[in-house]
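Removed: one protein chain of the complex. Kept in place: all other protein chains.
For chain A:
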Amino acid sequence: MERMPKWADVILTPLISLALAFGISALVILAIGESPVEALKVMVQGALGSSYGWGFTLYYTTNFVFTGLAVMVAYHAGLFNIGGEGQAALGGLGVALVVLALPWPHWALALPAAAMGAALFGALWALVPAWLQARRGSHIVITTIMFNFIAAALLNYVLVNLLRPVGSMDPASARFPAAVHLPKLSDMALGLGIEWGRNTPANVTFFVAVAACVLVWLLIWHTRLGYEIRAFGKSEPAALYAGISPVRITVLAMLISGALAGLMAINNVMGEAERLMLNAVEGAGFIGIAVALMGRNHPLGVLLAALLFGFLYQGGGELALWTSIPRELIVVIQALVILFTGALDNMVRMPLERLFTALRRKGA
């Protein structure tokens, strides 16, 4: 017997959680003497009120889709991959190496190659924790967190000592040649004769992210590997009984997860910065955890949750720019959303379930 209808589970619960998070955010804004209504107006206007705002919102959304999918795939295998941050950073290294290694004649050739580089580096960065978990039982949460720090240190070293162009004071790689610059969504719109989102970073990678959602959906629910990943994630003894190798599934799921996190780099490194810099990931790896949780570990949910966090990110930036609400408060709002939609999920779900059960009994 289902406790409540599916629509209530996937739509109503997150919406109520979100409303609670915004409600408390409003109280906090009130407490520092600002107007929550004004703040919301600024956020909505700044993130969604213009094509300029949308251009940024979609750029952030693209980042969060990749890291959200990464967390989601690992989660289905019962693994909590907190290493998206490091895997995405290494993905950036992969992109930079591929793009700078050859004189690519056109972005359309460079993009698949760079994507492969990004995925490969991200996957390899996830491989070590996966192997340690599968073979030695080292907890993947601990190892992936530690690998985030190792990734940061490694990137620091590589940028300062290896990739920095001679004479540059900036710990960043050389600029990517113009031929590999990815088309921005604004350029593509202009090609169609539409003036949309000038000077915004949203680029063709957005479509790659949407395609990744479809592919992950196929993988998880329509392939044998996905079936085995889900089975292993739900019950390891059952997986053993069925002849599913825990080592194989742990390693494969983490490779895919790391590859997805790494793919984020084609958006931020190749699409936006057009060179590899320090701290390019900017916390997107961690936001991926909230995105996956809120998206109910389904690609469509991940896409929607990524959009929400894209809005929060962009709207938050606007808030800091145009009001005297400090930047830190934006982090508070984001944290409240994560807290309510992710960690406190049952707080909303349980009363809702009771409500629906009571309603059904009355109806019966």
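Keep this in mind: a contact is a pair of C-beta atoms (placed from the backbone, for glycine too) under 8 Å apart; a residue touches a chain by one contact, two chains touch by 3 or more; residues count from 1.
Keep this in mind: contacts and distances are computed from a predicted model.
Peer 1: Missing chain, UniProt name, options "Outer membrane lipid asymmetry maintenance protein MlaD", "NADH-quinone oxidoreductase subunit J", "HAD family hydrolase" or "Nucleoside ABC transporter ATP-binding protein": which is it?
Peer 2: The record names the chain that does not appear here as "Nucleoside ABC transporter ATP-binding protein".
Peer 1: Which listed residue (A:H106, A:R136 or A:R224) would be found touching the missing chain in the intact complex?
Peer 2: Candidates A:H106, A:R136 or A:R224; residue touching the omitted chain: A:R224.
Peer 1: Considering the complete complex, identify which of A:P103, A:G193 or A:P237 is in touch with the unshown chain.
Peer 2: Within the whole complex, the residue contacting the unshown chain is A:P237.
Peer 1: Where does chain A touch the missing chain, residue by residue?
Peer 2: Touch set of chain A with respect to the missing chain: 1-3, 218, 221-224, 227-228, 230-231, 234-235, 237-238, 240-245, 357, 360-361, 364.
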